[in-house]
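See below for the structure under consideration.
Heads up, one of the protein chains got dropped from this complex, but the rest are sitting where they should.
In this document, chain identifiers A and B correspond to the written order of the chains, with residue numbering beginning at 1 in each.
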Amino acid sequence: MSSVHVSTTINGDPTDYVCDADETLLDVLRNRLGLTGAKEGCSTGDCGACSVTIDGRLTCSCLVLGAEVDGAKIGTIEGMANGEKLHPLQKKFIEHAALQCGICTPGFLIAAKSLLDHNPKPTETEVRFALAGNLCRCTGYDKIVRAVMDTAAELRRA
Amino acid sequence: MPLDNAESSTRKYKVVGTRPNRPDGVDKVTGRARFGADAVAPGQLVGLILRSPHAHAKIKSIDASKALKLAGVKAVVTKDDLPDKTDGDAGLYDVLVNVMAREKALYQGHAVAAVAATSAAIAKAALKLINVDYEILPHVTDVDEAMKPNAPLLYPKMITDGVDPKPKKPSNIVRRYEFGHGDVEAGFRQADIVIERSFKTEATHQGYIEPHACLANVGPDGQGELWVCTQGHFMVRDTCARLLGMDFSKLRVTASEIGGGFGGKTTVFIEPVALALSRKANRPVKVVMSREEVFKATGPTSSSSIDVKIGATKDGRIVAGDATLRYQGGAFAGSPVEFGAMTAFAQYDLDNVRAIGFDVVCNRPKQAAYRAPGAPMANFAVESVIEELAHKVGMEPIDFRIKNAAREGTHSSYGPIYGPIGLLPTLQKAREHPHFKAPLGKNQGRGMACGFWFNFGGQSCVSMNIGVDGTVSVTVGSPDIGGSRASMGLMTAEELGIPYEKVRTVIADTGTLGYNDVTDGSRTTFATGMACILAARDAIKKLCARAAQIWGIPEDAVTWENGHAKPAGANAGNHPPMSLKEIAAQAPSTGGPIAGHHEYSADGAGVSFATHICDSEVDPETGFTKILRYTVLQDAGKAVHPSYVEGQFQGGAVQGIGWALNEEYIYGKDGRLQNAGFLDYRIPVCSDLPMIDTVILEIPNPGHPYGVRGVGETSIVPPLAAVANSVSAAVGVRMTETPISPPKLLAALEKQSAMKKAAE
Partner (left out) sequence: MAKVIIWSSLKSHTGGESNLEIEAVNVKDLLARLGETYPGLQPQLKRGVSVSVDGIIFRDGWLTPLKSDSEVVLLPRMQGG
């Protein structure tokens, strides 16, 4: 199995690693870089728990090879807060009790941020469809949607 | 156990009932929280499990010699590494066999061997080198097929228990149960209207997003550590220690954060194997299940086949209810059919009721609990017939249910007489709810159902330690699966009279506390919460004693009020109140650390009733059902943290909606699971659903100081019937099988349309 040397930027930090040719980006993040915020829920791109952004695009990291992201800018949950300042989405998720077990939360936050970066005034339906690629089994999605809508409103006021 | 039932209804709470942020929130929104697969240990090996591709097969031999020769492979285990130490405990023996097959592979996915290697790639290659010689046997996966006289037998010596006279021939029927009272035949003779129907539900999976994962570390001195995502790390410790022949105290288990359980993580699957591998290799071994393995080889629910017959007089009084339930629990005894039988009619006040249950084995994975185990299927059947009966009698379904609802003093269908229960309040509140006034259009319909779960107490230990700075550390042994840390903190702060922010709740490992029962049975806020309250009262006694010593007055001359020790009366002396912080600051020099404890087995859990209302719209061209409106009204006794109570209502309801509309285990003729992934095992996604409205009722449970009732499980019980009833109202077809997926509904609609045409 051949090894590949990859240079990327992760959460703004230049990051180099060596990985196997068949290793997913998710495996690299979790097993080589210690960035365990992205979770493996299914490894087939169906649950969204591994969501990251690659050059600003929302992606399931289990469907991308570690070798494919040379030169790309990766965004993970670990980069969402600004030092000790939580992103408004993170704050609202806690306030609205939009998480119970919390395993899907990193994926949802990445997906929700991606939505609000592209559409600052989503309707409830738009929020629901934007988040349809992230599975949650605990909450029934109600409080997640409320948290995202509330954050969108707060960001618009700012 | 002192009960404060009078207090709970009139007491004004300072923090209980508010909605502060949960203490582990920041960890979970930043990715810092560590779940089962997030731990690493130096030198760790990757553990992988070899699983039977066949639904039923004799294992003639296992040859792992080639695998052992592969560089990087450090251990291979089979059943020979897990000798039978179950000592006649039949339940534990079944767990052992499920964890690692012995003479037979009993279902596709059944573990037959395992390897530990220095990398995932080597472990995968090693599995391919293990040669298993199978003799394929005929299999059966359907519950009704498994009960037929010529069905392939899983256990050639199994004679059905609970049948008189004892059957002469073996079968796949483990046991027959019967519950009820009165005389159903006599009851039916009094009925003006009788409805009889048969139902089937397919197996579903709890669908937690986090696959099972653990990291085991056992040394040659027989001491071990295990990091695992579980609902009960004490159960894991005791079960694994017994299976591996270790002393309980030598195995320390730490519960990681858990990414969902819902009952599916109340037992062990990979943990004994990981420990056995680690012991053999003398290195840490990490085992993480794939999603496919989770579907194939953990614990889905039973599938069921149920007959229900209910009779009523023309003025709407139910005179008899009779049900026969057939559940398959996978390849081992123990489907929750008895709970299905017990809960089927639990919502009603009946003079004549009977529920018969058959526990059946077949070639499927061993079932595990899924929120109110056994109840949703039974409720689907009974509440569907109730709705139909209401319409036939000419009453509104809600009024029909109110007329026949169980109340305090009712002889329940499963035996005990009910104490104070919240069913009528939920029904009456539902009746007034704006949901009932929402307009309905074409192909839209409204359905309802009410449901119930027992809840129970069990063992909990709490250690409450007061820091010298006056902040409090609460150590509990109940893994937090839904936000319970916040509730423990609220109850502690309430009792001690200090701010919520000054309390931190930590879930400790098995070496730190006495035994804690699994976080299941909706027991945590009730039993562990009550333990926190009692531990706080224990701490208060000690704080008062300390204050008394400092003041030089008798202990019983000191009381506790608003977080302060005060002299009980004017004649106790003129001492200004001393806060918890002030007393704690002096602890080192006045006798040492101050702590409160409580270890017990809680009883007196209160049952929780709920009423659900569902509006749906059916697309007659595709058979697709969209949920338009959904309301949950449920009795919580006392909502300690209302946001997390609402969360339980909503989460359980959505799981039930998924069960009703889309989720099912699909087996091929070869006995293999066809849809072992989230693409084809379709759980509800965000765009499928509306907001789930919730109403919390509070009819106090006399068995808890604040009146708390467990709420986590009841919410999955009514949705199957509520959805089915709404579909029936929308398009006039009665669906008697779940899931009510588009192909099935479309077929039913086409059949209905053909019948209409034929009649014209």
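Throughout what follows, a residue touches a chain if its C-beta (ideal position, glycine included) is under 8 Å from a C-beta of that chain, and two chains touch if they have at least 3 such contacts.
Source: prediction; values computed, not measured.
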Touching partners, among the displayed chains, of the absent chain: B
Among B:83, B:245, B:415 or B:668, the residue in touch with the chain that has been omitted: B:415
Selected from B:422, B:457, B:700 or B:719 as touching the chain missing from the view: B:457
Touching residue (missing chain; options B:271, B:480 or B:520): B:520
Residue among B:134, B:269, B:295 or B:339 that touches the chain left out of view: B:339
Residue numbers in chain B that touch the chain omitted from display: 90-91, 161-162, 164, 176-180, 206, 262-264, 266, 336, 338-339, 342, 354, 356, 368-373, 414-419, 453-459, 520-523, 601, 603-605, 703, 713
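The rule is simple: only the chains that are shown with their structure count from here on.
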Contact set on chain B toward chain A in their complex: 19, 21-22, 24-35, 37-38, 121, 206-211, 257-262, 288, 290-291, 481-483, 643-644, 646-647, 650-651, 653-655, 677-679, 683-687, 689, 691-692
Footprint of chain B on chain A - complex, ascending: 1, 20, 30, 35-44, 46-47, 49, 76-78, 80-81, 86, 90, 93-97, 99-106, 109, 125, 127-129, 131-146
